[in-house]
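A protein chain is absent from this complex, but the other protein chains hold their places.
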Amino acid sequence: MSLNTFFSRLVPKEKKFFPMFEQLAELVVKAATLQLEVLEQINPVLEKDLMKSIKKLKQNGDDLAQEVFDILDQTFVTPFDREDIQALTSSLYRVLGMIKSVSQRITMYKPKAFPDECKTLAKLILDGTLQIQIAVAELQTLKKSERILKTIKKISKIESEADEMYHSAISALFKNEKDAIELIKQKEIIEKLEQTTDRIETVSGVLKTIVLKNA
Amino acid sequence: MSLNTFFSRLVPKEKKFFPMFEQLAELVVKAATLQLEVLEQINPVLEKDLMKSIKKLKQNGDDLAQEVFDILDQTFVTPFDREDIQALTSSLYRVLGMIKSVSQRITMYKPKAFPDECKTLAKLILDGTLQIQIAVAELQTLKKSERILKTIKKISKIESEADEMYHSAISALFKNEKDAIELIKQKEIIEKLEQTTDRIETVSGVLKTIVLKNA
Partner (left out) sequence: MSLNTFFSRLVPKEKKFFPMFEQLAELVVKAATLQLEVLEQINPVLEKDLMKSIKKLKQNGDDLAQEVFDILDQTFVTPFDREDIQALTSSLYRVLGMIKSVSQRITMYKPKAFPDECKTLAKLILDGTLQIQIAVAELQTLKKSERILKTIKKISKIESEADEMYHSAISALFKNEKDAIELIKQKEIIEKLEQTTDRIETVSGVLKTIVLKNA
C-alpha cells in the first residue's frame, strides 16, 4: 500500500487532491533544480546521473498523475471542477515532460557548450516552478487567492523575460555559430527550454481559472 | 473603460460577440497583409518596423480573446454554443500566433533570401484570412449560411494549394541549397507558413460546425 493509498483512507475524499498537487509541484521543482545543475555543470559524470534522476522524477510524476485520475473517477464531491483538477494535473505533468525532453536532448546531442542564455532560461524555469509551488500550496484556502494571483503575475513576468532571452539566444546562435551540427544541437535545447516556460504559463492559466471560479 | 466595455452596456449580451469576432478577423487579415509585405520586401529597415507591428497586432489579439472569454463567463444566453465561441476565438487567435512566429523567425534567422514559394504561401495565407473575414461577417445571419459554406470550400482549396507549394518548396530547398545553416533557416520559415494554412483550416472547421449546428 502506497503512502497515498494509506492517506486516502483517513482524509475526506475531496481533500485528498491537495497533497497530491503539492507532491506533483514538488517533483516539478526538483526536476527544474536538477536541470539548472546540469546546465551549470560541465562534469559529464554528474550529467549522466542527473539524467537518471530526472527520468525517475518523470516516472513518479506519471504514477502520481495516474493516481489523481483514478481517485477523481471514484470521487463525487471534488474541491473544484473536475475538468480543472484534470487540467491542473496534466499541465503540471507536462512541465515535467518538457524538462525530461531537455535532459534527453543534452544526453543525445552532447553539445560542446551551453550558451549563457541556457543557464538564464533554466534559472527562469526554476523561478517559475517555485511560484507554482507557492500557488499550489495556497489552493486549499482559496480565500487567500490574492497570493495565488500574485504568483500568476510573477509567472507572466518570468515568461516575458524567457521570451526575450530565447529571442536573443537564437539570434546570437545564428550570428556566431558556424558549425551547422552544433547549431542544430544548441538551437533545439534553447527552444525546448523556452517551451518549458510556455508550459509553466499553462499551469498558471489553469490556476487563474480555478481562482476566478472559486473566489 | 475600453470601447468594447462601453459597447457591451448598450447591446444585448448575446449580440456582443459578433463585433469582437469581426475585430479578431480583421487583426488576422492585417497580420497576413503585413507578412506578405515582409516576404516581398528586402528592405531590412521596413522589415524591422513590420515585425513591431505584427507583435502589436498579436497583443491586441490577446486582449480581445481575453475579453471574449470574460464576457462569455458573464453571459447566459449565447448566440451559439459556448464551446464553439471558445473554439472560434482560440482558432482565430492561433492564426495570429503563427503569423507572429513566422515574423519572429525572419528577424532571428535573417535568411539570405526567401524562395518564391514563400511569397506564394504568404499570398495563399492572406487569401485564406480574407475568406475567414467574409465568413465571420456572415455569422450574425446564419440563414445566409450558403455564403459561409462557400468560403469554407475556398479555404479547403487554398489549403490544398499551400500543401503542394510546401512540398515543392522543401523538395527544391533540399535539392539546391548546399549551405546547411541557410537550409535550416528557410526550411523552418516554409514549414511555419504551411502550418499557418493548417490553422486557417482549423478556423474553417469551427465555422463549419457552427453553420451545421445552427442552419
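Letters are used for the chains, namely A and B, taken in the order the chains are written, and counting of residues starts over at 1 for each.
We adopt the following convention: a contact is a pair of C-beta atoms (placed from the backbone, for glycine too) under 8 Å apart; a residue touches a chain by one contact, two chains touch by 3 or more.
None of the values given here were measured: they were computed from a predicted structure.
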Selected from A:F18, A:F80 or A:Y109 as touching the chain missing from the view: A:Y109
Chain B residues touching the omitted chain (full complex): 167, 170-171, 174, 178, 180-181, 183-184, 187, 212
Residues from chain A at the interface with the omitted partner, ascending: 73, 104, 107-110, 180-181, 184-185
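Heads up, the rule we're going with is that only the chains that are shown with their structure count from here on.
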Whole-Å separation of chain centres (CA-atom averages), chain A against chain B: 30
